[in-house]
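Structure below; questions to follow.
Note that this complex is displayed minus one protein chain, with the remaining chains in position.
What follows is chain A.
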Amino acid sequence: PQLLLRRRPASAGAFALLARPASSASGGLPPLTTEIHPGIKRGAFSQLTDADVSAFEAIVGGDHVIKDADEVLSYNIDWLRICRGQGQLVLRPKTTEEVSAIVRHCNKRRLAVVPQGGNTGLVGGSVPLFDEIVISTSRMNSLLSIDPVSGVLVAEAGCVLEQLDREAASQGLMMPLDLGAKGSCQIGGNLATNAGGLRLLRYGSLRGTTLGLEAVLPTGQVLDCLTTLRKDNTGYDIKQLLIGSEGTLGIITKAAILCPARPKSVQLAFLGLDSFQAVLDTYRLARRSLGEILSAFEFIDSESMRAVKKNLGLSCPLGEHSFYVLAETSGSNETHDREKLDGFIESVMSMDGCATDGTVAQDAGQFAHLWSLRERIVESLLVDGYEYKYDVSLPLADIYRLVEHMRTRLDGRVIRTAGYGHLGDGNLHLNFTTPKFDAKVLELIEPHVFDWVRDRRGSVSAEHGLGLKKSQYIRHSKADFAVRVMAEVKRLLDPNGIMNPYKVLPDE
């Protein structure tokens, strides 16, 4: 019966199906990151020698040491194709012991390394800049255990998020996070970047749902904090340092995650609105009428919808509106949830200036299609050519003011200025596109957009992290002393500075 219905559009999770988007730069390859950032100097690291390569071959086996230039190239380019590093070597260990041996050797020899999971990061944090050695966690992909009673899932860092979610589903559970990259991103990378995603609104961040982890520190020592206990107040919670450290304090090798129960009933309302105030009013209504069953609240502006329709050919069941909202509910009782959703819809329709155009997904196909209109925006913007991505936290009222301000500032210089994001979390995704990389456009955007955010006490990086691209702006959202304390922690755990250099903390 499945075969009879193939015409439904591809669901979210497009990252897995998508071949990497073609770069518009010359010859199809992005420019070397060192050309875009000529100011960054290579650290005082050693050069890779044949003896090093032999040592690695002895640790992981010749088959899992990649030296061939063509193969190594793909590990040097990020998903957005805005970075290209010059790493010469990729290692693919299978066990924590192998990772430990590799890192110990690199620390002794002062060889710089970049831990890499699914390589779906958006700030250039997962690829080399110079000749750092890539340590890929892709082969560390075993699910270690799922406890259906406590909901604790223990997995190796290289497990792909979507696969973990499928395994969790077989036990009536679900992973507590969901993002567009789920078909490719790995749980180790999710933890290292403290990934947010579509359902943070309901299930919280990985800082709360990660019960324990195991990591290899830059000295090669194995840090075992892999507990499955819900409560454990014995000493400093060191795993919190590693979560969100973007691979600069160590390589996460295992994680224990607390999985919520998989909802029996998931409903999705998709609304068309004509002002941002209406979006905010609808959000307030959603929190009041949907309350504890609200599991996602996303907004999309008309420019983003235009990109998805034109560049990917997706169809939108609603007419033209300035804004669109996706409100999702997840609960344990379908009748109860539908009643609540009906109440919400009635209020929305009777509220002044609020949505009169909208739909509720009637089956899984419509559900997937409506979500794809939000999840595939990034992909659709890449079709324009070159994408400048910004991810900020702002007070709700300021969120769209920034988009309008930047749209005016860049008028005529860009193909489009698109604003969308996790409204419920106060998180705006702001993107600009040009046919090719344009340094003048970048100058118009940065640091202006970060200054604007700083002046309103927002975050210059809500969930994407700092990586390479935003490390110089950390003080826009963190006090100087706080940054200095971070540098002390980095020095303590990574005395030779080999672990993912040039990222997160500004160089000084």
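Points worth noting:
Rule of thumb we're sticking to: a contact is a pair of C-beta atoms (placed from the backbone, for glycine too) under 8 Å apart; a residue touches a chain by one contact, two chains touch by 3 or more; residues count from 1.
To be clear about the criterion, contacts and distances are computed from a predicted model.
Missing from the rendering is one chain, named in UniProt as "Electron transfer flavoprotein subunit beta" (options: "Electron transfer flavoprotein subunit beta", "Anaphase-promoting complex subunit 5", "ER membrane protein complex subunit 4" or "Non-structural maintenance of chromosomes element 4"). Here one chain is not drawn; of A:Ser46, A:Ser322, A:Gln366 or A:Ser459, the residue touching it is A:Gln366. Shown as candidates are A:Glu71, A:Glu97 or A:Glu346; the residue that touches the absent chain is A:Glu346. Touching the chain that is not shown, out of A:Gln171, A:Thr356 or A:Ser459: A:Thr356 (per the contact rule at the top). Listed for chain A, the residues touching the missing chain in the whole complex are 1-2, 4-5, 7, 264, 271, 317-318, 338, 342, 345-346, 348-349, 355-366, 368.
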